[in-house]
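The complex appears here minus one protein chain, its other protein chains still in place.
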Amino acid sequence: MTVKIAVAGASGYAGGELLRLLLTHPEVEIGALTAASSAGTLLGTHQPHLAPLAGRVLAETTAETLAGHDVVFLALPHGHSAEVAAQLGPDVLVVDLAADHRLANPADWQRWYGGEHAGQWPYGLPELPGAREKLVGTKRVAVPGCFPTGGSLALAPALAAGLVEPDVTVVAVTGTSGAGKSLKPNLLGSEVMGSASAYGVAGKHRHTPEFAQNLSGAAGKPVTVSFTPVLAPMPRGILTTATAPLIGDVDENTVREVYEKAYDAEPFVQLLPAGMWPATASTLGSNNVQLQVGVDADAGRLVVICSIDNLTKGTAGGAVQSMNLALGFPEATGLSTVGVAP
Amino acid sequence: MTVKIAVAGASGYAGGELLRLLLTHPEVEIGALTAASSAGTLLGTHQPHLAPLAGRVLAETTAETLAGHDVVFLALPHGHSAEVAAQLGPDVLVVDLAADHRLANPADWQRWYGGEHAGQWPYGLPELPGAREKLVGTKRVAVPGCFPTGGSLALAPALAAGLVEPDVTVVAVTGTSGAGKSLKPNLLGSEVMGSASAYGVAGKHRHTPEFAQNLSGAAGKPVTVSFTPVLAPMPRGILTTATAPLIGDVDENTVREVYEKAYDAEPFVQLLPAGMWPATASTLGSNNVQLQVGVDADAGRLVVICSIDNLTKGTAGGAVQSMNLALGFPEATGLSTVGVAP
Amino acid sequence: MTVKIAVAGASGYAGGELLRLLLTHPEVEIGALTAASSAGTLLGTHQPHLAPLAGRVLAETTAETLAGHDVVFLALPHGHSAEVAAQLGPDVLVVDLAADHRLANPADWQRWYGGEHAGQWPYGLPELPGAREKLVGTKRVAVPGCFPTGGSLALAPALAAGLVEPDVTVVAVTGTSGAGKSLKPNLLGSEVMGSASAYGVAGKHRHTPEFAQNLSGAAGKPVTVSFTPVLAPMPRGILTTATAPLIGDVDENTVREVYEKAYDAEPFVQLLPAGMWPATASTLGSNNVQLQVGVDADAGRLVVICSIDNLTKGTAGGAVQSMNLALGFPEATGLSTVGVAP
Partner (left out) sequence: MTVKIAVAGASGYAGGELLRLLLTHPEVEIGALTAASSAGTLLGTHQPHLAPLAGRVLAETTAETLAGHDVVFLALPHGHSAEVAAQLGPDVLVVDLAADHRLANPADWQRWYGGEHAGQWPYGLPELPGAREKLVGTKRVAVPGCFPTGGSLALAPALAAGLVEPDVTVVAVTGTSGAGKSLKPNLLGSEVMGSASAYGVAGKHRHTPEFAQNLSGAAGKPVTVSFTPVLAPMPRGILTTATAPLIGDVDENTVREVYEKAYDAEPFVQLLPAGMWPATASTLGSNNVQLQVGVDADAGRLVVICSIDNLTKGTAGGAVQSMNLALGFPEATGLSTVGVAP
């Protein structure tokens, strides 16, 4: 079975990564590619790495250009995404890479994004407890944010098993592509290279309520989240450091067992052997999540380190994985478990 | 048909890239993985990005461990490569990624590498005139050096068509993985990042005679080569700037026609649309060669810019492409024409 | 008054940075430069950026070569540092950049470093409460570790003012030069570039007890520290994210007042205007500490971000600042408050 897909927002980084993956997906035919200000130009101008599609002309993002496809991926700014989604029929599989359909609570949407809440869709992080079932056969998918992807998988097992207090601290070091192809001075190569910087500090980053929603779900009770993103001089990758106070005397073996049990059957999650710590380069270009756990007995804390590629597992790979589940393809179709390193 | 392959030198960068590609090659079963000082350790320790092979134990590089395979890839230091090759049977396909079997002239070998010349094997750059035929069905392949891969493809069409004088200047900016996993101070991240540096300047780099051999072959007469490699702060990629004096009044269209004719049927070579210039990021992780040509009428020179991934097309991808030809698989099997960017 | 200084360990990164600063210090004459395995070679081979000293020959690190100087800087591995220090006379100012004389508690030394404790010296972080007085006129200085420099200054004011619980979490993103010129595979440019990685996680990093000592001193009671270092692809810089639970309802203005009071008179510490967040590039090459504070009301936490150059304020700059205090020079002599950016 071949499905025809469209990508709205094909000139951006998320759109480009989607196309990189879909080009090798055996069940997919690539249909319309749309853009906003770049409509009418060649895809090759914006994505010279997608050689087989270099001659494709970008269409405008309208209901018409997106019609006639089995799957529509929306790699659009939030707000615009829900608007376009509302014009797509109920039989089309719509995979939304923006934030519009992630949050359950309209009040959270109002506070963090503003405007009317578009409603919640099945959440495209199948490794979270309860998530995979909702994705099978669905026609609507909300792809997780890149930060909550890594951070939620890092802490969910410990919270679900009651190993830690529901009071977590997450510092996530990210590559610059997470900020998109935005023409801002602080994203220029000259500013970024050789520099680490913080932003959205002290509960100001919009991924914070998504973290809380995921982790509270895993814990079965409200979880407090302190989240700090740090921009590092690399194009891709997120290295998450997640810590929480341990409840009672828990040793590393106990923690390892909990994480092994949680992720043993997962095709894309690897708990590294004891003594090895994750590096983002090892997951680059793959859909993998590499984890390591540590117990700091002095501080009474669990520390989990987690590496993903923000554009692959954190965005486009998660989207394709969810599409596979929605359409009944084997979950790993078209996705790699091998990173591109060094 | 599935062939069983072995990789000697699996802990290094070339070996790792071979395995990255072979893991997705549909006709290949991965057999023995060998190493020198790392024998006995897990592959995952050295190549954490190759998740599906993380638990494999590295064997010693001996005739015994390499026996019983249909294909043996030698990703070993030069000299050692020829030694091991000499112990492998005539029915095994041996693909040598070192320099041992590249040069035709024993005197060149003596001067640039020293020791006894091991003889010349079919040269694994099928895009060079006359090369592909010799690879079909061969049992021995000499994989080109990374610099001559880009530089030869950049200039061969112009030399073959008699557009330029046989006196060329090549400056190639390379990522650090070309130097291998060598523990030298000048390859440390602290020294490399934020810095460009030259080395092997003024005809001191060992790839110089390979350039001359390839380009003289294309020109049908001796070609003089001035080659300068520059180390840039990036893990992968080679951007080659190749220039030569134009013979007579040649305009850009004439040059484009010559290059289009030379490469139109090649699956991995792309002459970019006029006005676009190559960037190494666009070929990263792919087997592509992206080219652009320019005519500098004031200086009377042809300038060709060429981008490859030194580890893929420049090393392991070229090796797999040659294996495909040798074994009768479609030439592009297991190789990507899509880069990993940004 | 001109003092004659010697640098033991002049071929390494800390030694190189010391010399970079001392070359512009108006009261200093540069005497013996010593090394271990590099003794007998030219400094220019190892530190080509120190052009005025390129022709200097490195001596062996012995009591004899270090004799006859007013100040001796020890940029040596821990253990070796204390050994050499023990051979230097009481009238020489000895500035130790290693860990040997930082810790007060011999049991801490035993646990984290092993071997006999060499004793505690005045601590070269004058911005910590009580530290400056002990440095004036001293003949012995223990230069702080690079991580505790940033992390201690980030949290000391809040702990001293009783704004936060004595239970802190510190994640510090560091450039690679902090690991020194060590020939380890994970420090190679090919591995480091494009990658963020964790190490010494879960209370395994030797700077942990130094953090605890400094912060407990500031708080006047024991402080629990969870410390995670992250390696980022940049040569220099540390960006520290430090958080702690707020006690009661504290707003951002209150926090700002506390930090302004703590650092207003400090020549090298800048609390950034509200809304600006630190980047390591802004402190590169300078002796500055740039801070920003944030109150996360949802999580009930103070978040402090702090940027330093690990080699300047975090190592060699701190050493020169302490030397100035010890010898009675104006504290900022030879040190810059201007970064090198972009």
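Note that the chains take the letters A, B and C in the order they are written out, and that residue 1 is the start of every chain.
Everything that follows uses one rule, which is that a contact is a pair of C-beta atoms (placed from the backbone, for glycine too) under 8 Å apart; a residue touches a chain by one contact, two chains touch by 3 or more.
Here the structure is a predicted model, which is why all the values come from computation and not from measurement.
> Which of B:A156, B:V225, B:V289 or B:M323 sits in contact with the chain that's absent?
Answer from the full complex: B:V225 touches the omitted chain.
> Pick from C:L97, C:V201 or C:A279: which residue touches the chain that isn't shown?
C:A279
> Among C:A51, C:A86 or C:L183, which residue is in touch with the absent chain?
C:A51
> Using the document's definition of touch, tell me which of A:M234, A:L271, A:C306 or A:L327 contacts the absent chain.
Of all options in A:M234, A:L271, A:C306 or A:L327, contact with the hidden chain holds for A:M234.
> Of the residues in chain C, which ones touch the absent chain?
So the residues of chain C touching the unseen chain are 13, 16, 20, 23-24, 42, 44-45, 47-52, 54, 177, 193-194, 235-236, 270, 272-273, 276, 279, 281-286, 288, 290, 336-342.
> Across the whole complex, list the residues on chain B that are touched by the chain not included here.
167, 169, 171, 173, 186, 188, 190-191, 193-199, 201-204, 208, 224-226, 228, 230, 232-237, 239, 241, 243, 277-282, 284, 292, 294-301, 303, 305, 307, 341-342
> Need a quick check: the contact residues on chain A for the chain that isn't drawn.
13, 46, 175-177, 179, 181, 183-185, 187-194, 233-235
Quick note on the criterion: only the chains that are shown with their structure count from here on.
> When you average C-alpha coordinates per chain, which one falls nearest the overall C-alpha average? Tell me, please.
A
> Please find the two chains that have the most C-beta pairs touching each other.
More C-beta pairs are in contact between A-C than between any other chains.
> Quick check: superposing chain B onto chain C on C-alpha atoms, how many degrees is the rotation, to the nearest 5?
180
> How many angstrom between the C-alpha centroids of chain C and chain A?
Comparing mean C-alpha positions, chain C is 37 Å from chain A.
> I'd like the Å distance between the centres of chain B and chain C, where a centre is the mean of that chain's Cα atoms.
About 45 Å, centre to centre.
> Where in chain A do residues touch at least two different other chains?
Residues 193-194, 235-236, 279, 281-282, 284, 341-342 of chain A touch two or more partner chains.
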